[in-house]
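What you see is the complex with one protein chain gone and the rest in place.
On to chain A.
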Amino acid sequence: MAPEVGLSRSTFAKLSPHPYLLANLEPSDDSIPPARSNGRAPFEVRKPTVNLSSLSHAHGSALVRTGDTTVICGIRAETILTDHIPNYRASNTQTELADYDLLVPNIELATGSAPQFLPGGPPTTLAQTLSTKIYTLLHSSKLLRAEDLRIWHNRPAEASFADEEEGAQESEEKEGEKYVVAYWVLYIDLFFISFDGNPFDAAWAATVAALRDTKLPQARYDPDREMILCSRKNPKPLAVESMPISCTAVIFTGKETKDQPADGKFWLLADPDTLEESLCDETVTIVIDCTGGSRKILSISKHGGTVMTAKLLTSKEFLDWASKRWEDFASAITGSQ
């Protein structure tokens, strides 16, 4: 082995991470396979592990870990009476989830999960952006059905006051009109225990896994007390058939300056960690669902550069990579049930 000349490996990595990553991806020796600074191949992802129902007091929860990014999602359901919803319309059966805000995601990037998150202060832009992304995707992917969140009640048939007491009781026994008396509101809280890049993939997988794990108690309306009563017997799971999975990659261009020739070399780094995210300007995220064999795209977002061309975005390799990552996550989520 050649004696160390100049800087040691770790000092080089700390001082100039960009050339260090480039040197790893483009080794001078042909016998060494190209790898990233973290030892992964460019398209290699961190293997996800999922643990369901780890929280005892939530209605559903999931802990998702990919490498050093760990996020826990807890779902807590609360009831709201339709009388307390200001713009409630009984005829609305299409847009209840959005109109009455029945899904409330919130993200917290815990102090200490990564060095850049400091205690105190308002939620960072990253936390706000992530929570909007989760909220938008929850609605646009139509993951949840409103009928699972409705709580029904039989309105007693109109009894005329003139009737005898027995008569009134009899008519109450009769089947009255069924109507929605309340809704379940799902509070989806995501908490990053440790943060090492690619927060959205992990957060979204945790959300999907936790929703699949959620069981709502049996609820009925008590007209005398005008409130919802729940029983712990036979909790009902939410019907979540689809499984959208988000796949993120960043584009590393090998040049620190942004002005580069059109035919510049670039690498697509899948599932980036914090260091790689800080070195790359362009990111692409695709949300894909392969449930039932057919491949559906639920969202694509690409920002920050022009290296990722339209041709590359529609290419088979890219979509196949996303499908493969979907399989990884899907088996991790269903395997732990």
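To be clear about the criterion, a contact is a pair of C-beta atoms (placed from the backbone, for glycine too) under 8 Å apart; a residue touches a chain by one contact, two chains touch by 3 or more; residues count from 1.
Throughout what follows, contacts and distances are computed from a predicted model.
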Name check vs UniProt for the chain missing from the figure, options "S-adenosylmethionine-dependent methyltransferase", "Brix-domain-containing protein", "Exoribonuclease phosphorolytic domain-containing protein" or "Ras-related protein RHN1", returns "Exoribonuclease phosphorolytic domain-containing protein"
Which candidate, A:Thr111, A:Ser231, A:Thr314 or A:Ser331, sits in contact with the chain we can't see? A:Thr314
Per the touch definition above, residue among A:Ser8, A:Thr111 or A:Gln128 touching the missing chain: A:Gln128
Decide which residue listed in A:Ser140, A:Gln218 or A:Thr334 touches the omitted chain of the complex. A:Ser140
Could you pull out which residues of chain A are in touch with the chain that's been left out? 87, 95, 98-99, 101, 125, 128-129, 131-133, 135-137, 139-142, 257-259, 281-282, 295-306, 308-310, 313-314, 319
